[in-house]
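Then we have subunit A:
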Amino acid sequence: MTVSLTLDNVSAHYGSTQVLKDLSLSVKAGELVSLLGSSGCGKTTTLRLVAGFLEPSAGSIRLGDRDLTRLPAHQRDIGLVFQNYALFPHLSVRDNVAFGLKQRGVGKAERDAKANAMLERVGLSAFAERMPAALSGGQKQRVALARALVIEPPLLMFDEPLSNLDAKLRVDMRVEIRRLQRANGTTSLYVTHDQEEAFSISDRVAIMNAGRIMQLDTPEVLYQRPANSFVARFVGFENLIEMTVTERNGEMVTATTKAGASLTLSQTVYGAIPDRFILAARPDGLAVRQSGEGIPVTLGIRTYLGRAYQYQCTTSTGDLTGNGPLSELLEPGAQAVLVPVPEQCCILPPEA
Partner candidate 1 sequence: ASAVSAEAKTFTISWWGYNGDKLNANIIEPFKKICGCDIVFETGNNADRVNKLKLRGGKGVDVIYLSDSFSQAGIADGLFLKIDGSKLPNLADLYDLAKDPQGGYGPAYTIGRVGIVYDAAKVNPAITSWNDLWRPDLKSAVSLPGITTTAGPMVVMQAGKHAGVDAFTNADKAFEAVTALKPNVAKNYNTGSELVNLLSTGEAKVSIAQDFTLASMKAAVPTMTWATLKEGDIATLNTVNIPKGSENVDLAYQFINFILSKPVQQLEAEQGVDAPVSKKVELTPEQAKIWTYGADTIAKLTLLNYAKMNDAKMDWIDRWNEIFSK
Partner candidate 2 sequence: MTTKLHPLLIVFAAVIFAILVAPLFIILGAAVSDTSFLTFPPQGFTMRWFTNIFDITAFRTTAITSLQVAVTGTFLALLIGIPAAYAMNRFRIRLPSWLSNVFVLPILVPEIVLGFSLVKSITIGLELPVFATLLIGHTLLVLPYAVRVVGASLASFDFSIEEAAISLGCPPLKTFFTVVLPNIGAGVVAAFILAFITSINDVSTSLFLTGPGVSTLPIQIIAHMEQFFDPTIASVSVLLMILTVGVMAIVEATLGLTFLTK
């Protein structure tokens, strides 16, 4: 049974402080949507609202054709992986995982079997008899994950479920989550602070800011065509350069920065360019060159990234960050230019 989740103009308060502001969000049946947003922006609050631990002060929440807004939490049939795990301290790892099945009247033998199978999947078979207190952080987190997954509810919510796992396990787990989610057609809401994770696991990603959703789109669209400078910054367009068009020459446009550096941009590559715009680029999107057409900068701190060197650059109107190839080591203090790499840059409306 695959259902959709809709939050309609939802507001939420803790005491007198408003945390969510007219938030609307819809997750299609069987879809996995991630919530990405800075610390304290209201991601956990959104999940708690859907789970029923917090009552919205306005707005409504629907799951399929059921109105959840006033439904008691335990009747919502929603799996939730808690950010702080919230394991039952008095139950063994296996019993923690089997808990939800027990509530659904699954017999002892069957639920133990299912719990064991799920523990196997999260790599904790050997720990089934342990008490949660004797687990490492990452192990606890996987128990929390297994506990929510095993009940196979129509809606699953994950609150930073992999934050304490190492890179490899993280990928394994996320593949596993995705596999199960797809297999069961589970509608899912996934909170993570890891963009790569969000982008790789999600059908669509919602970027949140201060209790509002700024953009909800597929990873590709978000990553390549952020709708506003907030989202752009968020998806790593560290460099936001205000520009003004000085000359239009067919598809070619010449624009200058405030500091007077001028760039020639092709509308075939960037799409239509308005008279005032922001050129957004990731460090990868500003190639550090010793010379050539580009924005002149003075190089600052250099960081080794593995696949490239990153340079903090200063210009008269602000700092920019660009990447240079491993093959060409430039020293701090040197003069250089930043050349936009068209596929990695985008054009945004100016900020209000």
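Following the convention adopted for this analysis, a contact is a pair of C-beta atoms (placed from the backbone, for glycine too) under 8 Å apart; a residue touches a chain by one contact, two chains touch by 3 or more; residues count from 1.
Selection rule: all candidates are chains of the complex that A comes from, given by their letters.
Since the structure is predicted, the reported quantities are computational estimates derived from the model, not experimental observations.
**Student:** Contact as defined above, complex as supplied: which of the candidates 1 or 2 touches subunit A?
**Tutor:** Per the touch definition, subunit A is in contact with 2.
**Student:** Which stretch or stretches of subunit A touch candidate 2 in the complex?
**Tutor:** Residue positions touching the partner: 15, 48, 51-53, 72-74, 76-80, 82, 84, 86-90, 99-100, 103-104, 147-148, 151.
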